[in-house]
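Only one structure is covered here, and it is reproduced in the block below.
With one protein chain withheld, the remaining protein chains of the complex are depicted in position.
Going by the order they are written in, the chains are A and B; count residues from 1 in each one.
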Amino acid sequence: MAAFILRRLGGLVFVLVGVSLLTFFLAQMVPADPAGAALGSNAREEQIAAYRQQLGLDEPVVVQYGIYMSRLLQGDLGNSIRTRRAVAADLRDFLPATVELTLAAMLVTIVLGIPLGIIAALNRNTWIDAGARILALIGGAMPIFYVGLVLLGVFYRQLQWLPGPGRLDSTLQPPTQITGLYTIDALLTGNWPVFTNAVAHLILPSITLGLFSTAVLLRMTRSSMLEMLGQDYVRTARAKGLGQRLVIGRHVFKNALPPILTIVGILFGSLLSGAVLTETIFNWPGIGRYATTSVTTLDYPAVMGVALVAAIIYPVANTLVDIGYSIIDPRVRAD
Amino acid sequence: MNGRQPTRLWRWSALLVLIAMLASACAPAAAPSAPAAGEAPAAAPASDEITRANTLIFAADMTDIITLDPAVAYEFGGILPVGNMYETLVSFNPGEPEIVGVLAESWEITDAGDVWSMTFKLNPNAKFASGNPVTADDVVFSWNRAIDINKSPAWLLIDVCQMTKENVVAVDAGAVELKIPKTVSPNVCLSVLTFTVAAVVEKAAVEPNLGSDFGEAWLNDHSAGSGPYVLNAWERSTSVTLDANPNWWGGAAPAMKRVILQNMPESANRQAAIETGDADIIQDVGPEQAAALEGNPDVTLVKGLSTLLAYASVNASMPPFDNPDARQALRYAINYDNIITLLGGNGELVQEIIPIGFAGHTGKNPFTQDLEKAKELFAKAGVTEGATIPFIVATGTGPGGVEWATIAASIQADLAQIGINLDIQQMQQSELLTKYRAQELPMLLMNWGPDFTDPDANGTPFSNYEAKSLAWRNSWNDPKAIELSKQAAVELDPAKRIELYAQLTEYVQNNGPYAMLFQPARVYGLRNNVQGFIYDPGDTPSISLWLISK
Partner (left out) sequence: MLLQRFLKERTAVFGLAVIVVFTLIAVFAPLLAPYDPLQQDIPNGLAAPSPEHWMGTDKLGRDVFSRMLYGARISLGAGLGVVLMSAVIGTLIGIVAGYVGGWTDEGIMRVTDIFFAFPSLILAMAIAGALGPSLQNALIAVAVVTWPVYARLIRGQVLILRNREFVQAARAVGAGHGLILRRHLFPNTLSPLLVQASFDMGVTILAVAGLSFIGFGAQPPTPEWGVMISEGRNYITTHWWLTFFPAMAMLLAVAGFNLVGDGLRDVLDPRLRR
């Protein structure tokens, strides 16, 4: 197990260096002056020159990258050109919002995707199965930005059943920061009104974000279950007269689980991608929106920061899934 | 077997918990987030409880906020809270054009030989939110600090006022003297001093927190001013929360005990927020949203002209627009009515370089579309039918709430009628600015906002090539325009000055590289119970939150 994790870590370091190089290369391709962009249309030439110098933009590219990497090794992600503070500080402020949204969407995915997939498989070729497959088809093909706009329009603007964009009603103060996840912090501090409000604010964006992955997981669960249901030993178990629930629980689902789990890990990546669009629509102060604004303003130190963090989260999530996988199925470790 | 089942489930959920922990590990262990109400600088809990009824929620696109330090703030989003937390020596009364005293009770401008001497007598009643009096020492400290920090707005003091650390002195505890060279107009300098960069911070509060950045970072999470509001919290990218200053000396206590400036970049979200009552005021209602909200009995729309001017400009060193006739032809080719229609009332036709509301604005709009004349002038300039000219336009929405590309398409259609082909190329604003500054753009669409409330804030950039601003970016080096703009800037006699600006305006109108298009309006949506809202773009802040009640 230790060797397995070590190998993963080694790969991660390589990936991070690659990611930083790639983003740095991208920043060099930009046809505009980031300092000028940050200072706006009225800025005078001297101001821009001074800011360029302050940012070290006049150094040769290699030197800039060297400075960046040496700082990075000390845990310094550099300074944002637009917000003019440490990228690490920005990420600290915005990452928890994305993590909370992504986890909520993952929850939606698992809570909807797996049971619906199982039910569909158990009722193969009935209208229930057809309904689930149509749902999966639509969920997998619908542009999520349209879904978000419609959900907001209907449930917030028209019906007013659910709160609007943002993480909390603006009249509520965020809970004392412990994890940065409003729901968890509110629970830990026993702040019930904030907890319920934060949960209510999560409903629409997490459904929007989770729709696509729900569709994928539903399909995966259904097919994985069907495969297992077709296996001889299941038929045998059924023939032996074991109860349906026992067969499903003990044999089928257990064996259908590993591929499902793999998909869950992979879906993290698509959720982080989807967060970019979801956060824009739902005014969600996460790193997706931060990345969007940063790209717009050519704030590549910030983009690099987001990329590095995303590049860490994704493999780590996958590694965790792999570890979980290897607990369930020890054969994987042999690889 | 049965015994192991829960274990697996447990492992499974343990995995999720692990992920959650990983997530929280990425969060700061104990980040110094917003100061809790108790530790807010000297903000004693307001006498009455804060409820939704005495809380004002103001929703706007405030993505541009990068600081709440008055010496650094230069963005619309930042100036609004800063201008309501800090006070300057002088200011405009909301909605009125005369400069009045705020922290300064009176001031005197005298001719001191080779310099102007401006002496400000401080109001003895003025005190900070902490309860300490505002002294000349605080003023000198604040201005020196802005000069030391030397960020975006500092040039207003350093260049426009020619302020140095040496020429600002505290005469006594209650008076400050500023000496400026004769090349600077004291009236221009006075209008610069109304801007937040000249606001006064409490030396005693800031000095212990200077750190390595002159206290910039500290002032992002604390306020140290004398204005009607104090900072409660700045949730980055989400909101700025202001609480009424219980010690405010300047007038009746603000009716709104708390003001929440909510960042809401999506205009659809702002519209929904005002419809549902989640916001009391929204900023920047687009033309089509205005149409939707007009029928809403709970919402009132308030429109105020901004001080921006939108224009199309051409590079005067590149053919065909190196020829003045071609430039004039362009101005006759544009259908201005169409553009105003596109704006749906969110803008006024303005064809000169001085905006409505500024001294020196002439109100003359000499151009209406005249395709025959345009064709003739283009022919005279040697431009033949079928000529193609690149037309660079920013992506996204311009002021007035219409996409830049839409306005460009309208101009493209106009020129197509006389056989001239505009090739619209879209660029991000940042790239456009870079190329514009490098004098590389043959033709573009842009807008300009004056940096201070004086015609010189437009006269120089539009006319003076040497100022390396707009005239320079368009390679328009015209000695007459340069001379006129310099003369007008320093002229002291108001009537003569207006006459000079009228001359300059007319000259640039007919010879310059610009087709001035419109002055966009800023539209606010207000819940019906909101009262006392005034939008005055020439004032700092442009919205006086302390006057609002509901």
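To be clear about the criterion, a residue touches a chain if its C-beta (ideal position, glycine included) is under 8 Å from a C-beta of that chain, and two chains touch if they have at least 3 such contacts.
Everything numeric in this text was worked out from a predicted model, so none of it was measured.
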Legend entry - Identified contact with the non-displayed chain, of A:Leu107, A:Val234 or A:Val295: A:Val295
Inset, instruction - Based on the whole complex, identify which of A:Gln53, A:Ser70, A:Thr126 or A:Gln158 touches the chain you can't see. - result: A:Gln158
Inset, instruction - Just name the one of B:Ser117, B:Asn247 or B:Thr406 that touches the chain not displayed here. - result: B:Thr406
Inset, instruction - Out of A:Gly210, A:Gly274, A:Pro301 or A:Gly324, point to the residue that touches the absent chain in the complete complex. - result: A:Gly274
Legend entry - For chain B, residues in touch with the removed chain: 266-268, 271, 286, 288-289, 292, 338, 341-342, 395-396, 403, 405-406, 409, 413, 426-428, 431
Legend entry - Where the missing chain touches chain A, by residue: 11, 14-16, 18-19, 22-23, 26-27, 29-31, 137-138, 140-146, 149-150, 152-154, 157-158, 222-223, 226-227, 269-270, 272-277, 280, 288, 291-292, 295-296, 298, 300, 303, 306-307, 310-311, 314-315
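The criterion applied here is as follows: only the chains that are shown with their structure count from here on.
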Legend entry - chain B residues touching chain A - in the complex, by the definition given at the top: 1, 5, 8, 11-12, 15, 18-20, 22-24, 26-28, 30-31, 33-34, 36, 52, 55, 57, 63, 66-67, 74-75, 150, 152, 155, 217, 233, 235-239, 241, 260, 262-266, 268-269, 272-273, 275-276, 278-279, 428-435, 437, 446-449, 451, 461, 468-469
Inset, instruction - Using the touch rule from the top, collect the residues of chain A that touch chain B in their complex. - result: 30-34, 36-37, 39-45, 47-48, 50, 82-85, 90, 92-96, 99-100, 103, 149, 152-153, 156-157, 160, 163-167, 169-171, 173-174, 176-181, 184, 249-250, 254, 280-281, 283, 285, 289-290, 293, 296-298, 309, 313, 316-317, 320-321, 323-324, 327-328
